[in-house]
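What follows is a single structure, and I will ask about it in a moment.
Note that one protein chain of the assembly has been removed; the remaining protein chains are unaltered in position.
This part shows chain A:
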């Protein structure tokens, strides 16, 4: 098991930049998520760590050893493909034993090891079936078996749940996380599904347009987004953005939003011009006392909570409130925001302004 350090790695395909200089560290035993929309460079990053693509520049360290230009066979990394890529001309047993055969392991040892892995994954009964007729979940388990059988230093997984139907995904995600906890192996996992990333990951890297937007724990990324992209991409419904014109100074604790002073975490930098007031739906409350008024447009009932869409002087926003409150479309209500959870952004760059809330996270990201 190992630590992986990615340092200033860059990948060009001709004139196209797939990954701009990126650096992050994956600690030993971490379940690490590479999250982003399709085409953002997350899969390319994963493939560079595995050795299926060579970086144009930069270094990759596996357990302190520089490996960025080595062939995949010399890296001791396992890879689970989105479409599983089980060898179609071999049965399950041969598929799982294939990596061991390449190492020249004696037959008896291979057999024992394959049985052991099949036991862990619960696929002992299908060991001698061809891979063609297997269900999606069993294919997934065989692919995992092929990955864990040789006990590699790290696992790469490229949207391994992407090919499964929704119902089964949930179950497999749990199984995968349990397997990781049991083996304690460093795992790098690519996904475009923010829920999956939040649910399974110890750490998340959010990528967009070949650039790393933020790097941190799920809580940090959710509560303290570094950019508007992250704030928008993570969470469902995503963070509300209320654009406003204004000026804030270092040390100020309020901003002027449509003529009202709204409290924010103490700012640690000043800014002026097009700004954005960012607040998650669960940090928006109804308060008759508040002078900040908004009109109810619609309400979505979700059981314990409801999502209310409101028209405020600064644009549309959503609030997650108790399902028992009754609200009628067209009604006007007062709004309050949880001041400690507000993030201000610079609209032109999308960057979050430093404040007492996010200073620590932004300094290390």
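Worth pointing out:
Here is the rule we use: a contact is a pair of C-beta atoms (placed from the backbone, for glycine too) under 8 Å apart; a residue touches a chain by one contact, two chains touch by 3 or more; residues count from 1.
Note that contacts and distances are computed from a predicted model.
UniProt records the chain missing from this view under the protein name "Carbohydrate ABC transporter membrane protein 2 (CUT1 family)", selected from "Carbohydrate ABC transporter membrane protein 2 (CUT1 family)", "NADH-quinone oxidoreductase subunit F", "tRNA synthetase class II core domain-containing protein" or "Helicase".
Only one of the listed residues, A:24, A:61, A:98 or A:285, touches the absent chain: A:98. Within the full complex, the residue among A:37, A:58, A:72 or A:136 touching the omitted chain is A:72. Residue A:146 is the one among A:42, A:146, A:169 or A:283 that touches the chain missing from this view. Here the missing chain is touched by one residue of A:12, A:85 or A:195, and it is A:85. Across the interface with the omitted chain, chain A contributes residues 50-52, 71-73, 77-79, 81, 83, 85-89, 98-99, 102-103, 146, 150.
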